[in-house]
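A single protein chain has been omitted; all remaining protein chains appear in their positions.
What follows is chain A.
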């Protein structure tokens, strides 16, 4: 929708393979290099603020977004950083999708 200010407050929509829609702030989404490139290029995604990931399952995408929040929150922080839990069952697929998303 037109030319809105690209501040961190603005939300983008990430859609998983099953069609689940996740709303996250632009700042959080841009933790991933791939997503940032998608949003800053002149693609449809940038204009609409919506990215679809047909290969990434809902559970994986959810975990990925959790990681983005985790990283943003604790990057350079001096408090005790908690462990980021990953269930073994999703580890393999998470590895592949995080490789794709450059996380």
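As a convention for this text, a contact is a pair of C-beta atoms (placed from the backbone, for glycine too) under 8 Å apart; a residue touches a chain by one contact, two chains touch by 3 or more; residues count from 1.
Quick note on the criterion: contacts and distances are computed from a predicted model.
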Absent chain [UniProt protein name; select from "T-complex-associated testis-expressed protein 1", "Synovial sarcoma, X breakpoint 2 interacting protein a", "SLAC1 homologue 1" or "WD repeat containing, antisense to TP73"]: "T-complex-associated testis-expressed protein 1"
Selected residue (touches chain absent from view) among A:13, A:57 or A:71: A:71
Residues belonging to chain A that touch the chain removed from view: 64, 67, 70-71, 74-77, 81, 84, 86, 88-89, 91-92, 94-96, 98-99, 103
